[in-house]
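Dropping a structure here in structure tokens format, bear with me for questions.
The complex is shown incomplete by one protein chain, all other protein chains being positioned as in the whole.
Read from first to last, the chains carry the letters A, B, C, D and E; within each, the first residue is number 1.
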């Protein structure tokens, strides 16, 4: 279980000491969902949170801003400078080719040397363009720092002009229909998985390089069964699954309404998410593989 | 909307001045469907048609003969020599690798220089072999002249020994069946999309190179719902769609019988095609994306 | 039809002279299913069988041990040395890249030269890892000795962390579900093909290189309809199909129980296999393509 | 011996029937030294000369215009169309990479097919830029049509900003000087070979590809010993040598003055060239290797 | 003419306003010759000097510390941050492959974006290892920022185990000797140029990429004729020459003794350098090419 924390908000940071006892990874998010005018505050909040907390065996990750943004360089300079020895993994969004990994690899090497960070900080790449998927074999083997790869399905679909009805989901019109047969009534139709090629290719690239293909952390929790189906499919094709409980984190008691990734999340959403998590726990109790799947 | 014109036939050429007011692209076909003994006549007819017509903002394309045929070189020498300044795009069939694009690229450069053609003529590649699909990444980025890529599904299926019941379509036996469960009756089965890998790979190659992946122009219109399903699937995976109204063009009033691509097309076909186009218009009226899909 | 013979067992070798009249290929298996302490006996048995038999136009193949095993080098030195002129194809398991083919290619060249083997021995590669699938394009064109490629789906699924309920089969939970619609009851779900990417990519690699993509020889015959579905799907996507009648061979009269690939096969299995083969014959009688499919 | 003929000049063409009895190769030059307004005449003259002459076992070559010139395409279309079956080798000037060879290769293939030329026309590449030398390995193996490679040293030196006092020659200031020693007078200095890298790299590329590295046909004959030294050095490093007797051809009896490659050649030049050729014959009489060197 | 300034020393900085009127380029040196405990001071001095001076059309360069040193990242962050708009070229020492250029390229892009630097800062690579020379083709074309390439001959010789008696110079024992002839006395010997391969390869890489190959800035001025010979040779092979008048700068009036690159330079050195510069001016007066050579 990876918990996304928006580190510019004090009330979320305040819960981190409690959180580290329950989760596998605390991730400080600096990228999407953090407004441009809160970027510096988020970075500073992350550093403060990292300094103030004893993480024990719980992982500390950050999702930095994209390399072509004005914040990427300072994200690394300030964070590695201040709390490099506590940082385990940097998620790098919008990776397009091995050159992006090579750049971050050398930047981290220099910053680690400057600040005497002994343990190498790992890199987790997020693919969000057709170019990135095209180059996934080279990305997976671009550096010994590679920790894993996951997808950013909303941007990826946009980059390809793919159409889906949910982020990372399918489309009811992607279907094959049975051949017509004389005297038969309605022809059967069968919905197809828009993501088969993408996930199968990423799994082979990662397995070849000896790293893990991840699914998530993302997802629109407003359609719990569909969301569960996405996660199951990725898992069955070979992905590890990072179950991001963003909605539950944002509304731990199911009250109030919050904005997550620019979208209003209310009580109804909370209830559905609760259903997913409860279901996941229930299924996992009987099935070790699915326990892994759901991160319990 | 792209209209295929067989330029060796005077009666089709005669309609072109009217056609340019209604369609986006007029394409003079020199390749498949033109008999070997009509190749010179088709080329000459295309030149005559290009000279005689004011295309305004309507595009003028040609589908030349394949590079390994005896007509390819003269197709380019004569057409660019005579009407190079009016030609927008050359469709190159049976592209197998970037070397085919490189050849046509330089041939066009020399002919443009010789005839003072100012605007570069673009290239649209048609993949019709497994080799072409294997090399699609390199083909997409082989030249700044690249306009787009589409599939020739009949030849492609043959090159792979794929089996389909319609050109570009599926096969009822490509299906998965549910696991058997004790005491259960008939096991459910689910038909699959034979083309998922092919189209998903082509979309990524094109999106990476900043060009468009096209679906069509092709299709067996005798099974309208299946044909529509093919187009929808390609569109949802990221293709632009070029809806080729060949049958309607050949029989604008639905009377008589004509040969299209070596197959007899009669009234029944015409009616089904009419249904597809009418349906397309109806759906497009409510859905801007699908309006794009059907070229309205 | 390819018949797998376990050559360390005298009673199977004894049937070979009869077998060569009925089948296309006799394959002496040295790899999986042969216990470590029977490896030398299997190799010696294969040589004895090859010497003793007049194969006529029936093919003689062997599945050697993997290159990283302690038996691979002697498999080739002893077999080519003793019966090289009778050997048609070597199946090489666990191929990961063109380097594996290059090695076997040169080893065969040296052994052929030493023993004056005039006809080049061909290589059939089995892919059993994500690395192998990633490199399938290069493997297919690694040597003019390449005869074909097939999959080892059990190891391949393990290498990718894919989950299936049958070797080479699907999983009931790999499915997409229809979008929810208000007032509608149970949402439809559609099972998907876990193997589409793998097989489509292998077919293109092989078709590009002018060799055949094979499906099988493998399969869990305990679920006949599911097994048939697997074979049909691979065939429809472009694979040749090598129908391995291992179970029927092991129990030609359906009596007794035998161990095949470490799993007990009993009468019930035999009956199901009989059904598959009978069905195959029946279908093939009406359909020339499927006759090819089933090797009749 | 290769004789360069300027085919737009009737008086040179008139000597060709006599020439074919004495030389190994007659080369019709269309490129440098032919003025722009004589390009069509040279091409036509070459065709006329090719048609009118029975070459027997003497080779017929042409040096076409560069691919980025306005004449290249017509050079090939007209010459192969008219006399393709008599043409042995096309020298392609200003080759920069394998793409240039690939283009000419396919153009020749199409023209040969169109005109039923049975024997493949070969390609001889001339490197005249740093880019060409950088890519010489790939150029040498770009096509089975490759006959050989030679240098265009004047343009090559210019492309690199190299300075020489003769075309293809050295510079007196490229020298190393001995270390200073106390009490010693003038320090010795040793002139160096500016072309060692270039020729050694070209020789390896050609020898690897199984084709010949050529030196010449070029040279400033006004400094006979220096010219001979250039040829000897190239020969010793592994080049075949094509001794182009352009000056002697232009003034067979040593009278009059002619323009060769835009430079006035008079009696004095003729005498020096005569010395070189006589010397070459004399040396060759005693040394079989040097007989090869000078083409006797 | 490029003037190397050690920017941590106030007295050298004080001369810069005068210097900009006389030279083409002022280069602030941060790397070799700057002691480790003066690195921060040199960087700060460079920034102060850049801020305080109006450079007009005179170029401002810096030689940063190597990428694997602890100072490289701050060199760029602080200098581009403070005076990025005034900086023309960054010399990057110890470049080993295109990855080093790719890293600096992206780092500069991010810093230019952050500080609104409008004109792209160029990169000049210094090759100081065998690895760098091996990869020079790829280095030259690694980025549109590439300004040129030069050699660091002292480190390069060490990396290869080459032996020279002067930095960038020759060795008296690298010589060929004439074949022995009976009755002949002392056999002649001819010293060879140790650097021919290196410089010829660098020139082709740079000319292909459309950038300049530079020779220097380096050199041991204590042997003026040998030094001049090195520069001439590089120039004749195609290098531009950057004549670094470090010694004269350090002792403008020839008095006193200074340490340059860790070696004591005294009056005698100064006199020899004076001879070189005077000679260069004298030669250049008669020879436009050599005027370029010496930067007058």
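Observations
Keep in mind that, in the parts below, contacts are C-beta pairs under 8 Å (C-beta built on N, C-alpha and C of every residue); 3 or more make two chains touch, one makes a residue touch a chain.
Source: prediction; values computed, not measured.
One chain is not displayed; in the complete assembly it touches the shown chains C, D, E.
Contact with the chain that does not appear here is found for just one residue of E:15, E:86, E:147 or E:171, E:171.
Among E:15, E:134 or E:147, only E:134 touches the chain left out of the display. Where subunit E meets the missing chain, the touching residues are 129-131, 133-134, 159-163, 171, 173-180, 187-190, 192-194, 196-198. Contacts to the hidden chain, counted on subunit D, fall at residues 137, 165, 170, 172, 175, 190-193, 196-197, 200-201, 203-208, 223, 225-226, 229, 232-233, 235-240, 289. Panel shows subunit C; residues 67, 70, 72-74, 77, 99, 102-103, 106-107, 110-111, 113-114 of it touch the chain omitted from the view.
In this section, only the chains that are shown with their structure count from here on.
By the document's definition of touch, common neighbours of subunit A and subunit C comprise B. Shared contact partners of subunit A and subunit D comprise B, E.
At the far end from subunit E, in terms of centres built from Cα atoms, lies C.
Although subunit A and subunit E carry the same sequence, what matters here is overlap: shared residue numbers make up over half of all numbers found at their interface.
Annotation: the A-C interface is duplicated by B-C among the options B-C, B-D or A-E, judged by over half of the residue-numbered contact pairs being identical. In this assembly, the C-alpha centroid of subunit A lies 39 Å from the C-alpha centroid of subunit B.
With centres taken as mean Cα positions, subunit E sits 63 Å from subunit C.
Counting partner chains per residue, subunit E has no residue touching two or more of them. Chain contacts in this assembly follow no simple pattern; the graph is neither a line, a ring, a star nor complete. According to the touch criterion at the top of this document, the contacting chain pairs are A-B, A-C, A-E, B-C, B-D, D-E.
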